[in-house]
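Pasting a structure here, questions to come.
Every protein chain of the complex appears in place save one, which is left out.
Presenting chain A:
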Amino acid sequence: MSKSIWEYCQERLEGELNPQQFNTWIRPLQGVEDNQGLKLLAPNRFVLDWISEQYLGRLQQIVSDIRDDDFQIRLEVGSHSSTPAPAGNHQQQQPEKSAAAARPLPQNGIKHTNNLNPDFTFDSFVEGKSNQLARAASMQVTENPGSAYNPLFICGGVGLGKTHLMHAIGHAIQQHKPGANIAYLHSERFVADMVKALQHNSIAEFKRFYRSVDALLIDDIQFFAGKERSQEEFFHTFNALLEGQHQIILTCDRYPKEVNGLEERLKSRFGWGLTVAIEPPELETRVAILNQKASRSRVHLPDEVAFLIAKRFRSNVRELEGALNRVIANSNLTGNPITLEFAQQALKDLLLLQDKQITTENIQKTVAEYYKVRVADLLSKRRSRSVARPRQMAMALCKELTNHSLPEIGDAYGGRDHTTVLHACRKIAELRGTEHKVEEDYNNLVRILTT
């Protein structure tokens, strides 16, 4: 098959530009050929302006190399949804992947998609002491949407399952009433869509759309704080839905009254229905979450591994899942079964979190303390064994744990030559193989310095 003009342009530019320029500016463009020429779609104004200033001239030149006629290149912001999907990818989600579906901005003739995540159901929600009440209230809402608890306000810290519960309610309502119009979105998407609607003079449609849904699910409403125009609009939407007995579900990272920058009238309305809190899960729930997630991924997770992860990652469910994802990914990639030792190895960097910087000074101080000598001795010219060995150890650790050059390391030890550093590293490597004590000292020091 012959190359399209855009493919030809990309190939030429990939050879001419440095990889970063190509990956940042050219790769995200979409080329659509029509009878007027080549239309290049940029994801946003910023990219469009950049292309126009930096690369449009060159693109025209490239095109004129292969086309004699007056073939024009036009730049637009947007995305063309009919790009053929790559084989084997995204099949199940393809219908939802057009730009219009990802953003529920109401437009004439566009069928709205609810954005509900199919994985977030009541079945996949792991119940524990920390979330019992919230789950029970959510179940109640699905039985009597619009009347039992309206609005249902779920609050709790990040990553504890608020969004999961909210989607679960959405799915259940839809099951009870097929065809129900359910809209789920993040509050900042509500704000962004409203701003767009204002810009495009389609605010009336925006209002009509949000005021007509059967259930409106808005996540993280703390992001409404300080956005007065959006709060105003949301206030009216809220009233209209409540009046028509349509269900409203909101989540927030704190209680309504604690959100600064939120209008009082909204705070008080949020309290009209039921406010339930989700607490961080306790150990048993964390283990249950991991087991459930593993079985959904069809992975065998031994109990001791589930406990290892659950004990070390306690603050929220995302962190917990992140750690499990990491173990599963490593296991898939290496083909090794998940054992306690394997999990410890896979999570080593997450567990240690070597955020602290290892410096030459720190190594000198730690080694000096360990061998009970003074840092000044390490830097001195003395060559007695009691000082020389710790000095060599410290130099070897500097080479291993820092990125300093050998001359720099030599300098940091009283202006020694880089060959002295090289000698020290070789000496320690040799002694670690022959003297148990040296190996033990080395390992102890690495542990002290890296945890």
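As a working rule, a contact is a pair of C-beta atoms (placed from the backbone, for glycine too) under 8 Å apart; a residue touches a chain by one contact, two chains touch by 3 or more; residues count from 1.
Rule of thumb we're sticking to: contacts and distances are computed from a predicted model.
Enquirer: For the chain omitted from this view, which of "Hydrogenase small subunit", "DnaA family protein", "Fe-S cluster assembly protein SufB" or "Peptide/nickel transport system permease protein" is its UniProt protein name?
Expert: The chain we cannot see is recorded in UniProt as "DnaA family protein".
Enquirer: Looking beyond the chains shown, say which of A:203, A:422 or A:446 touches the absent one.
Expert: A:422
Enquirer: Using the definition of touch stated at the top, determine which of A:16, A:65 or A:258 touches the missing chain.
Expert: A:16
Enquirer: Give me the chain A residues in contact with the hidden chain, please.
Expert: Chain A touches the missing chain through residues 14-20, 23-24, 27-28, 30, 42-47, 77-79, 83-84, 86, 89-90, 93, 96-97, 99, 101-103, 115, 117, 157-159, 186, 188-189, 192, 220, 223, 253, 316, 318-319, 321-322, 325-326, 329-330, 333-334, 346, 349-350, 353-355, 403-407, 418, 422.
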